[in-house]
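Only a part of the assembly is drawn; its chains keep their places, and the rest are absent.
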Amino acid sequence: MPEDKKKFVAVIGGGQCSSQEAELAEAVGRELARRGVILLCGGLGGVMKAACEGASSEGGITIGILPGGNRRQANPYVQIPIVTDIGYARNAIVVKSAQAVIAVGGSYGTLSEIGHALQNDIPVIGLNTWSLSRNAHPENSIIPAKNPTDAVGKALELIKN
Amino acid sequence: MPEDKKKFVAVIGGGQCSSQEAELAEAVGRELARRGVILLCGGLGGVMKAACEGASSEGGITIGILPGGNRRQANPYVQIPIVTDIGYARNAIVVKSAQAVIAVGGSYGTLSEIGHALQNDIPVIGLNTWSLSRNAHPENSIIPAKNPTDAVGKALELIKN
C-alpha cells in the first residue's frame, strides 16, 4: 500500500480515442507504475482505460473518479472507484486530486480539465493534445512532452512539495 | 418576472479584467437586457460584474452562481445569488444553466467553462477570448463575434428549442 508520500498523477483524455492515443496512454500508465506513482483518472474508457491497463500491468495503483452513480461504470483496470454521481463537474476533482496532470489527446471534457488544473497551478504535460492560444499566465501553460517517458519525467519534476 | 419562455445566456470571463473587457461585458449585459434575456454569470467581479451592471442598467434580471458559501460574495448587481459552496466546480453549473454562452476575455477558469459548455453542445460566442487549437468537433467550437451586439445576436440565434 501507498506509503506516506506516494505521488499522484492524473492521466486525462477522451473516453473514446484513437489506437495511437491508447498506446501513448498505456505507456504513460506503465511508466507511472514503474516509478511508484499512483494513477488517477476519470475511470471510464478510451485514454482512461488504456492508462489504467498500463499501470495495472506493472502492478501500479489506479483510482477512477467516476461521473455516475455506480461503481460498475469503472473500466476493469480501476482498482479504487470513487463514485461521485456529480456528472462532469467531477472533472475538477480528477485534476485537483493530482499533483500533476498528463493530457493525451482529448476533446472538450479534457479541455475543461486542463482549465481547472491550470487555474489551480497544477502542472499539465501534453501529449498530442490541446495547445493554448492565450498566454493567460505565461509561467503556467501546457508543457509539451516528446513521448510517454518524457511526459512522466516532466510531471514528476514539476510536482511541488 | 420571467414569463414561461425567457432565454438564459451566460456571460463568462475573468474575475479581474482590463477596462476594455469591462466595456465589452457591460455592453453585452445591456444588450441582453434590452432583448429580454436573463443574464447568468459566476457572480463575482471583473467581467461578471460589468455584465451584471450593464444588464441592471437596462432593467434586466441577473443571476450569479457563486463558488463560495455566502451570498455576500456576489457583486452588487447580482439580483439572484445562488450559493453553491462547491468552489470552481460551479463553473459547470454556470454554463449548463444557460442556453448559450458569451465569453469575454478570460483566463483558465473561463477555459474550463468553455470546455464544459462545448462538451454539452451549448453554443459559445467569443469576444477577445480563447481560440481553440483542435477541431474536436468541427461543427461545434467557439464562434467569434465582432462586437457585443453581434455576440448577443449570434447567441440568441443559436439557442435550440
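Chains here go by letter, A and B, matching the order in which they are written, and residues are numbered from 1 within each.
Methods note: a residue touches a chain if its C-beta (ideal position, glycine included) is under 8 Å from a C-beta of that chain, and two chains touch if they have at least 3 such contacts.
Only a predicted model underlies this, so the values are computations on that prediction, with no experimental measurement involved.
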Task: Number of identical chains in the entire complex, 2 depicted - done: 4
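One rule holds in what follows: only the chains that are shown with their structure count from here on.
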Open item on the list: With centres defined as the mean C-alpha position, give me the chain A-chain B separation in Å.
Closed with: 29
Task: Sites on chain A touched by chain B in the complex - done: 86-89, 91-93, 106-116, 118-120, 129-134, 136-137
